[in-house]
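Left out: one protein chain. Kept in place: all the others.
Labels run A, B, C, D and E following the written order; every chain starts at residue 1.
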Amino acid sequence: MNKTVTFGEVVMRLSPEGNKKISQSNRLEFYFGGTEMNVGASLANFGNEVKHITCVSDDIVGAAAISTMKKYGIDTGNVIKRNAPLGLYFLEVGAVMRSSTIAYNRAHSAFSEITPDMVDWEKVLDGCDWFHWTGITPAISEGAYQTLREGLKTAREKGITVTADPTYRKDLWNYGGDARKILAEMLGYSTIFIGGVNEINEILGTDHTGDKDGFVKAAKELLERIPSLTRVFDKVRHGGNASAQKISARAWNGKEYLRTEELEISHVVDRIGTGDAYAGGLIYGLQHFDDQKAIAFANAACALKHTIEGDVNLVSADEVMQVVEGHISGRIKR
Amino acid sequence: MNKTVTFGEVVMRLSPEGNKKISQSNRLEFYFGGTEMNVGASLANFGNEVKHITCVSDDIVGAAAISTMKKYGIDTGNVIKRNAPLGLYFLEVGAVMRSSTIAYNRAHSAFSEITPDMVDWEKVLDGCDWFHWTGITPAISEGAYQTLREGLKTAREKGITVTADPTYRKDLWNYGGDARKILAEMLGYSTIFIGGVNEINEILGTDHTGDKDGFVKAAKELLERIPSLTRVFDKVRHGGNASAQKISARAWNGKEYLRTEELEISHVVDRIGTGDAYAGGLIYGLQHFDDQKAIAFANAACALKHTIEGDVNLVSADEVMQVVEGHISGRIKR
Amino acid sequence: MNKTVTFGEVVMRLSPEGNKKISQSNRLEFYFGGTEMNVGASLANFGNEVKHITCVSDDIVGAAAISTMKKYGIDTGNVIKRNAPLGLYFLEVGAVMRSSTIAYNRAHSAFSEITPDMVDWEKVLDGCDWFHWTGITPAISEGAYQTLREGLKTAREKGITVTADPTYRKDLWNYGGDARKILAEMLGYSTIFIGGVNEINEILGTDHTGDKDGFVKAAKELLERIPSLTRVFDKVRHGGNASAQKISARAWNGKEYLRTEELEISHVVDRIGTGDAYAGGLIYGLQHFDDQKAIAFANAACALKHTIEGDVNLVSADEVMQVVEGHISGRIKR
Amino acid sequence: MNKTVTFGEVVMRLSPEGNKKISQSNRLEFYFGGTEMNVGASLANFGNEVKHITCVSDDIVGAAAISTMKKYGIDTGNVIKRNAPLGLYFLEVGAVMRSSTIAYNRAHSAFSEITPDMVDWEKVLDGCDWFHWTGITPAISEGAYQTLREGLKTAREKGITVTADPTYRKDLWNYGGDARKILAEMLGYSTIFIGGVNEINEILGTDHTGDKDGFVKAAKELLERIPSLTRVFDKVRHGGNASAQKISARAWNGKEYLRTEELEISHVVDRIGTGDAYAGGLIYGLQHFDDQKAIAFANAACALKHTIEGDVNLVSADEVMQVVEGHISGRIKR
Amino acid sequence: MNKTVTFGEVVMRLSPEGNKKISQSNRLEFYFGGTEMNVGASLANFGNEVKHITCVSDDIVGAAAISTMKKYGIDTGNVIKRNAPLGLYFLEVGAVMRSSTIAYNRAHSAFSEITPDMVDWEKVLDGCDWFHWTGITPAISEGAYQTLREGLKTAREKGITVTADPTYRKDLWNYGGDARKILAEMLGYSTIFIGGVNEINEILGTDHTGDKDGFVKAAKELLERIPSLTRVFDKVRHGGNASAQKISARAWNGKEYLRTEELEISHVVDRIGTGDAYAGGLIYGLQHFDDQKAIAFANAACALKHTIEGDVNLVSADEVMQVVEGHISGRIKR
Partner (left out) sequence: MNKTVTFGEVVMRLSPEGNKKISQSNRLEFYFGGTEMNVGASLANFGNEVKHITCVSDDIVGAAAISTMKKYGIDTGNVIKRNAPLGLYFLEVGAVMRSSTIAYNRAHSAFSEITPDMVDWEKVLDGCDWFHWTGITPAISEGAYQTLREGLKTAREKGITVTADPTYRKDLWNYGGDARKILAEMLGYSTIFIGGVNEINEILGTDHTGDKDGFVKAAKELLERIPSLTRVFDKVRHGGNASAQKISARAWNGKEYLRTEELEISHVVDRIGTGDAYAGGLIYGLQHFDDQKAIAFANAACALKHTIEGDVNLVSADEVMQVVEGHISGRIKR
């Protein structure tokens, strides 16, 4: 059984029922999520032993966030509590050509107050074989960045596989950190890159195109310039709208270009967390299969997440394998 | 007005809201259904006088089940009550390529305790002209099988038309009964067969193919080997997934092969009970129209059920006729 | 900022959750709407100053209706209260080929008791530059017709632009008024016609065809016979069902035939009020753009309404412009 | 088994959740009720065979009303349908010193259009032994009054026991009928009077006091002036507020004054229909017990209704007897 | 009609249904409130023209907050929008001896960023005759304090009546302001003090007792030391728990000690905002009645708020007067 550590902010998502706007309702559904925790929960579902390292509010909201992680089978023994609120966001869910809209309230969250001394990375990573981080974390605060760096250093020293999903969200980088420089530094401690041409261009300052050739060139340049990285895994959305999507996955594993069939999600249930489902599926895939099957597993996991409510991909490895094997008719299982 | 008797277990269906999993919610929607009762309720909606014979728990759940049948206009005067729980199942509703999942709790239900002495078939069937049964009932228990047999015998003696929907669910046959033999015996008391090549192959031990030719051959063989049967009515699903379906109907009426246009259900609301809606539509169709129009009515009834929540096809004969006549634009009726 | 007056009944819409029938639930969602108020609310959302003139019940329901209008930013200073109930309707929401069904309860509503002396049109219209009416209003009662006529006369005297959406609903004309004559009379006070060939044929007693040529001929004849009218704006639905639609808009502006691209709504959230959204979008478009862009704006507004729950098109002018400019991928806005 | 006929309007009750006001919510809970139907449903629960005679809307709302009556086990075979809306009312539920507020919409209901020719009283009352009416019905319309009169005459001819609950609601008498005269006339066909000093004073034009002596004097005078009446049954509320009540029952049976212990309802769940629960309990009591026990049963039934949601007293005769026998600790029944 | 200005933060309250804890549910009910806005909304309900001055988030949450204020009839023309989140809090509702628990997230709210230059007090207060503030506002930030001071100065110059509710919440004073000094300064611009012995002791540094004598002494000392103040209005809670309360009001109007009867709230629906309901009732009372009747009105308003869900006292002046006049039986109003 793989032992995985994820590190990142847990946030609360609050949204009116269905496609309502906040002003049309008097109640909000909520979920606890967070890109790294979502990956961790997905891996726990697949059978990994998972520790999530985070910092939550020391109040009834933080307590509920911890409960939720426990429910997903995540080890919360290293979760820190601070007298500051849990980050959260409001979501009005769009449909068809109407975009979903998000309003964040996370700038002064408990997690943003984290500092390296709060996490004993030696102990946390002891006996673990996988570490996953995303570009959200070093964007949040100097402390979050430093804490991540310490974790990555320790992971590196221990020879732990490190997957990096360096999503670049410009709006989050408000504390003064140099996004490009910091992300490149963090990648220097990482093994596997989860991202596409956009992310590579942003980090390297290049302008590769999004087609197959551009992707391969970008991936090659990335592996050259950041030698710790050995493979690049990307997912692709083909057209679609807020209610329907087509997705596939592709990779450059240092030797060859790989890609999957396209999966169609004709009726999207929930789009939040589909990228994290891809990452979770990919990690599980890399833990158990060759690269080709790993991206098929990742793509199928991502597809299934579109049919699951909430942030976390509550499907089993078996359910994903069914889709990998082409069972996409959705017949009732009695 | 036709007077119809249906016989079979009533079960409670419990499912979280929308596409949630049980662990994501704290409430469950419920419906009372059961394949034969669904057919009966559908026929009551279409104007039949319907008696449903069943055995429910003698508690607050059974009382609610009886209330529901009354609501549908079903005569519950012959419903038996036992000090055993009502059968039930939990359903997590899938979407697109994600299958719905069902967990049953019916093995020791009140209905499984039924025995022939509990039903006065002479009285129940007096004045009735139609009897409908399915393959679920003789699978449940020796008592259910024996009780069904008594009912069928009596119906046969009274010259009542008997429709058989001998769905074969392997998982249910746990009491030791020989499914193939028993189903064949029950068909010997029946007039009309509702099912396709799979069902025929299972009962006859044949291996006809699912295409038109295979269907006709299978139907012919069935009618030869079980002479009480005169017609075979089948429904066909064309591809699709948990959220979208295309359906049509076909028949062998002893003389000719009949089939309908395909109807597309682009957005499935609820797939449970669509087979029962087909059976209900077919019976009404056979009561009022020729075979060709009957299968068109059955197919349209089945299509409409995909847009109705719950187990029962809550549409009127008029609404079905609208679809038969090609009105499928779904314009608002003011 | 444009100052617009709308006049018409506010009704309450009551419908079971999802696609349920009333008998399947014990609760109803409700919205306050009304074709003219919907247009007004849409324009308020786009930045117009809007007064809505109506008559509501002097009870807890009327109070809630007024609250809702205030919430939308509509000036309710001229709303009349009567000791008669608010009009309402029940809606069972269909899907795919199943039509939605409506049951009205508005024949003796507070609004039907309105009479011209209850509205001081001089004061109401003072400083305003737009007036919008629909064919629903003069259908409701003699008093409603007379009150509308007074309003239109006053608007005409003040040189206010008048948009007319003379929807003809035969079932509503129960008080004895001659629909065709009255609608023609009202159009004589109007500037812009919102409607298509069906409406023109009904009012003029003609039989133009629905294709491009027929539309242009019908529009020309309308402008000739009712000279106050200068332009005709129509919207077109292309096939579809209760769950999916394709729409476009077209116009005859006295000089040329204009039309928009088709927009596809692959997953309809709520179809009620989409015509009002078109009218609201059109008025805003005419206030700010040339005719071609105006119909593009109207068509996009109408498309977006299909993704919004309730009667009112709760989108901003910015969101509509995004769709006009081709952003229809529905990406999340963070 | 007693066979009872009730006659009166069925109305829909719509109220926001909990103690909310309409403007605070976007959904309403609903129930179908109506004072006479409530009594009928209560008696059906107790084991009576009950027919309810009424007139509902011929639409999706009327259909749901009929479904509900069927659910309660009421024979709806004589329900009339009209192309007019079902009567309804909105309810904001108060608490403690805040009154519940009701807004009616029933003046032009389907029921108000009833006329004597629509009911075949001979057939309806054939084989029945009890008829119950209230003062609401003759208040609704001339047709309702005349239809009731025909029913009462027929009941009288057949020697059927007639219970009268001549509640006087001034606001309902809008069609020009003389309330006092009509109620007195209807009482002339009745056997048992359910009401207190207020009702007697209103009908006789007297001014008896509400204490024991006043009650006895009023009852005696009533029995003298309307000789068909033989007994008077009253219920008394002792102080309390919208959330807590104390109740008892008293009677003058022509010979002696009877009264019950007081029952305290410390936490009111739903106050609507408690008077009907008293009437239903009383009728059952009179069918099975002596007068003293009958009022104890009526009082207990009324008390229990305060703990039941909705209009109808969904308790069994057994549950009422438990309270009559002093079991008021509310222990869980496993 | 009085014209009142209120100034203060609007916050969102989020709580699980009923008495659940956050970890027990997946949905939260929400309300927009804020002590000063609650007073404003209460006064708008009573018929005042009310402007509320505040600063909300420039996002979907702030938009909904503004919608809500509009719904209450509050003029939001002077509301400021900032690119910072709306303040909010989570509430788990207690019962009996279990306290409700609150978790705040307001330290970095949009309102905390307000500065005096954002409000044109001259224009805002023009033509107004009442200004209400509370001790929450100067506690939030230096900017909030300075903005309040400017408002109070302007109100003073214009001779506007100023009511002060200087609630002292220690936990909120985090920006370094000296609570006691600032509150005293603000009171120096105020006319009427709403508060009791605790508040006076905190501000003056005294230790008066809570009984009648202590209250009178404290009030006298307050009026001496802060001569702009002329009257002191207090409310008193007598025992009780989270589910039941008894309240009364008392005052020192510079000449005599006044007090009201006690009102019992036997079943508390919602305790949040009851103090604001008292303040709103008091202001309306002072606008229309003598001091004795004013405190009776305030006490009744406060009592009624305990029966209303949400933060705002959604009752009319008529409903309050009913309670003042002793109608506390909560009979249904038809």
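Everything below uses one rule, namely that contacts are C-beta pairs under 8 Å (C-beta built on N, C-alpha and C of every residue); 3 or more make two chains touch, one makes a residue touch a chain.
Remember, it's a predicted structure, so these values are computed and weren't measured experimentally.
Asks: Tell me the shown chains the invisible chain touches, ordered by label.
Replies: Spelled out, the missing chain touches these shown chains: A, B, C, D, E.
Asks: Among B:E92, B:E202 or B:D311, which one is in touch with the chain left out?
Replies: The missing chain is touched by B:E92.
Asks: Looking at the whole complex, which of E:D171, E:D207 or E:D318 touches the chain that is not displayed?
Replies: The missing chain is touched by E:D171.
Asks: Determine and list the chain B residues touching the chain excluded from the picture.
Replies: So the residues of chain B touching the missing chain come out as 14, 21-23, 26-31, 57, 59-61, 63-64, 67-68, 84-86, 88, 90, 92, 101, 103-105, 107-108.
Asks: To test your reading of the contact rule: which positions on chain A touch the chain that is missing from view?
Replies: Chain A touches the missing chain through residues 67-68, 70-73.
Asks: If you put the missing chain back, which residues of chain D would it touch?
Replies: So the residues of chain D touching the missing chain come out as 71, 263-267, 269, 303-304, 306-310, 314-315, 319, 322-323, 327-334.
Going forward, only the chains that are shown with their structure count from here on.
Asks: If you fit chain C onto chain D using the CA atoms, what's the rotation angle, as a multiple of 5 degrees?
Replies: 180
Asks: Can you list the chain C residues in contact with two or more other chains?
Replies: 21, 23, 67-68, 71, 101, 104, 267
Asks: How are the chains arranged in terms of who touches whom: line, ring, star, complete or other?
Replies: complete
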